[in-house]
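What follows is subunit A.
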Amino acid sequence: MELELRGITKAFPGVLANDNVSLTAHSGQVLALIGENGAGKSTLMNILSGIYRPDSGEIIIDGVDQKFHDPGAAIKAGIGMVHQHFMLVDVFTVAENVVLGIEPTIAGSILNTKEADKEVREISEKYGLAVDPKAKIENLPVGIQQRVEIIKVLLRGAKVLVFDEPTAVLTPQEVIEFFGIVAELKSRGATIIFITHKLKEAIAIADHITVLRAGKVVGHADPKTATQEELASMMVGRDIDLTVKKTPAKPGESVLTMESVTMTDDLGRDLLDNINLEVRAGEIVGIAGIQGNGQTELVEAITGLLPLAKGTIKLKNLDITSSNPRQIHKDGVAHIPEDRNHMGMIGSFTIAENLVLDSYYAKPYSKGIQMQRAAIDETARELVAAYDVRPPHIENNGGALSGGNAQKMIVAREFSRDVPLVVCAQPTRGIDVGSIEYIHEQIVKKRDEGIAILVVSTELDEIFALSDRILVMFDGKIVASLIASETNPTEVGLYMAGQNA
Partner candidate 1 sequence: MSDRSAEFEQTPVESYLSKEVKSNVLSKSKVRRAKIIGIVMLFLAAVVMFVLAPASQGVATFGLSFSDEKFQLSALAIPSTAALYVLAMVLAFLGGTQFLKGFQRKSTLILGISFVVFVISIMIWATAGQEFSLISMLVSTIARTAPIALGALSGILCERSGVVNIGIEGMLLGGAFTGVVMGSLLGGWVGLIAATITGGILALLLAWLSINYRVDQIIIGVVINLLVLGLTSFLTAQVLVKRPEWNDAPIFPAIKIPLLGDIPIIGPMFFDQTVIVYAMFGLVALTTFMLFRSRWGLRTRSVGENPKAADSLGISVAKTRYLAVIYGGMVGGFAGAWFTLGTVGRFDEGMTGGAGFIGLAAMIFGGWNPIGALGAALIFGFSDSLSQKLALINTAIPTEFLAMTPYLVTIVVVAGLVGRARPPAADGVPWEKK
Partner candidate 2 sequence: MAAAVIAVSALALAGCSSSDSTEDTAAATATESASETMTDEATVDALPGAGMKACQVTDVGGVDDKGFNQKAYKGVTDAVDQLGVEGVVLESQAETDYAPNIQSFVDQGCDVIVTVGFLLGDGTMEAANANPDLPFTIVDYAYADGDITNNNVLGQVFNTDEAAFLAGYLAAGVSKTGKVGTFGGVNIPPVTVFMDGFYYGVQKYNADNGTSVEVLGWDPAAQSGLFTENFESLDDGRTFAQNLVDEGADIVMPVAGPVGLGSAALAGELGTDKLLIIGVDSDQYNSDTANPGVYLTSVLKEMDVTTFNAIQSVVDGTFVGGVTVGTLENGGVSLAPFHDQEGAVSAELAAALETIKAGIIDGSISAQG
């Protein structure tokens, strides 16, 4: 199936998300669409899948102009979308999710569960996508959930498959498997659009690359010849250096010590299983691992948000095992949480308020219970300037900031404190390259000031860019402790998949 977009334009209040975008995708080929966050990739794909309607422009499939009034129309036209954040109902089974909207029925209205299971099984066998149709989504790992999404679109007879950042949540091994699936789909004549900001993957898998920036198509590239640097500068609009400059670490005294830390759920299963680790002053320790292997619990154990079953946690010589979050914060742990919007900030609070979110009670921001506006605003203005948060209007709501600027705001808040330990969970998830660069620099700068830093990331690139030492988590355990300069992504990837454990 040939897909062509011509002059797609879509504006949101204050933003021109797509500006006269045109592109073409061919049957049996992979088109990689690359661009920074906010470049308009997702808007474009939402238009393609009928979720948004373009202000102007045409969608042409096999020479026929299509108008999608709703997602159903796009599905009928053969377009299948695998969203970055899976569109799955957690409490439904695989089969229920897959057949939702095209349910096989008895007597026109009663669900035919057997038939649904059979349909799922057929597709999964045909394409080698093993899943249990009766499993509940909430009990499945993300890799399998992605397969469910693929089965969903295949069952709907999709000829054009759109993958939005499909590898973001996958292990290197799962990525390889996923590429296998893509190759299989390709060989069956599917048209594939692959949205990513991972240049390496685009080069590896695509037959053709189109680059978006600020809502416009800014260039095309042939993956056989293009280099990452070329693509990156096309994407960002200036030359950028993908590596983080840093000198070898000079580790000092031990700052964070965790000894046989174990956390269990109510069924007695281990969420954290006998974790021992140490972070020393002036070094960056990276925690690699696929999402859901205990990283969240590890961070929340250190910061006091979740209680332990056993073990001890020490900050220098201070036992913080049973301290509450406020106390740990006071004792000197800064924390950049993994989920910016749900935890790191309050969208309806002003930037100034967000900048004192965890220190509002302390001097000089309050005296007694009375908050000191002037002091807060002064600090806020300084931080906004120092950390380049734009636009720098401290009275605006935090929610009005772009992802990158919101993250900079959070970094500003946490890095401005004079503390011995900084815990950064997914410090650059979902933000633009410029902000990533900036935040990485700040982290390294902190290290050089002699601060102990723990970075948790599911992005291997980030782990390698920042870490002096790398710990790999799998199934609640630390399965490997490696020196960054002595290992490589393949080795770490195997540990992440639990293969070397």
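FYI, a residue touches a chain if its C-beta (ideal position, glycine included) is under 8 Å from a C-beta of that chain, and two chains touch if they have at least 3 such contacts; residues count from 1.
In picking the candidates, the idea was that all candidates are chains of the complex that A comes from, given by their letters.
Please read these numbers as outputs of a predicted model, since none were measured by experiment.
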Among 1 or 2, the complex member that touches subunit A is candidate 1
With touch defined as at the start, can you tell me which subunit A residues reach candidate 1 in the complex? 12, 49-52, 70-73, 75, 81, 83, 86-92, 96-97, 100-103, 105, 109-111, 138, 152, 263-268, 271, 291-292, 296-297, 304-309, 321-325, 327, 339, 342-343
